[in-house]
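Single-structure report; data block below.
As you look at this complex, bear in mind that one protein chain is not there, while each of the others sits in place.
Moving on, here comes subunit A:
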Amino acid sequence: MSDRVVLKVGPALAAATKAGIEPYGAKPRRVLSGRNIMLYGTLTLAALYYLLPLYVMVVTSMKGMPEIRLGNIFSPPLEVTFEPWAKAWASACTGLNCDGLSRGFWNSVRITIPSTLISILVASVNGYALANWKFKGADVFFTILIVGAFIPYQVMIYPIVIVLREMGIYGTLTGLVIVHTIFGMPILTLLFRNYFSSLPEELFKAARIDGAGFWQIYFRIMLPMSLPIFVVAMILQITGIWNDFLFGVVFTRPEYYPMTVQLNNIVNSVQGVKEYNVNMAATLLTGAVPLIVYFVSGRLFVRGIAAGAVKG
């Protein structure tokens, strides 16, 4: 009689009861269920899809040219060599000169650091002012800034070239830093404004009652509370500016070309044999900085993205 009642409840439960196990606590789950196979299968496929090219690059960059000519692109190197890396860094030719990527690396550093710092500094103050000091026309100003983010870069390139030329800084690093700072402004201001709006308004009011002014509130109340969003802004800017190609090639002279432009020149220069291993090494070197930035600050990045999520 009791068996029949149990059968109605469900086969799993019935089986458990038949085996003499009284259901208690967490329900046992099968590891190899259809759901798990689907889930992990899809994830593994997606991961492979993205990781395979990276694997090919790393492997190829550590092979010598004779080995590459064998055509087994997936096989690991028989003889590991770091010569392609050394060549990519120090002596690969970019058409005119043959001192490798190192020059481009230092150019990129000299472009990225000031651009990142200046744009974050200005945008955070902008965002703070927009979020907390509701001045007349603040909303209009903000809207204009955001619309600016949607205008295609191509439209603005030629006018900016003229403006920079008139200012006498066309082709210099200063000019490129200014361009990067300006183009980072809409998205960064939005990011900071949303973050500061999400902080309790009463904190700001309390600070005003305590007599703190615009800069005192910014430096002593707001800044210490905003580390995650600063990390997010930094990652966005460092990776964005480091990976930039268009502005780098348009607004600078060859001796100031950033790493990405040099990479392109190395890979595309057609002199004799194509050195795939050097090209791969050069690409990995160029991508190393954003990659390291992500690894080092990944956790803070996720936290900050959640905090600065687009809101009102």
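Definition applied: a residue touches a chain if its C-beta (ideal position, glycine included) is under 8 Å from a C-beta of that chain, and two chains touch if they have at least 3 such contacts; residues count from 1.
One rule holds in what follows: contacts and distances are computed from a predicted model.
For the omitted chain of this complex, the UniProt record lists the protein as "ABC transporter ATP-binding protein", which is one of "Acriflavin resistance protein", "TIGR02186 family protein", "ABC transporter ATP-binding protein" or "Heme exporter protein D". Screening A:G137, A:P159, A:G211 or A:G272 against the full complex identifies A:G211 as the residue touching the chain left out. In the complete complex, the residue from A:M65, A:A138 or A:L203 that touches the missing chain is A:L203.
The chain that is not drawn here is touched, among residues A:P53, A:P66, A:P224 or A:G272, by A:P224. Where subunit A meets the chain that is not shown, the touching residues are 200, 202-203, 205-212, 216, 220-221, 224-225.
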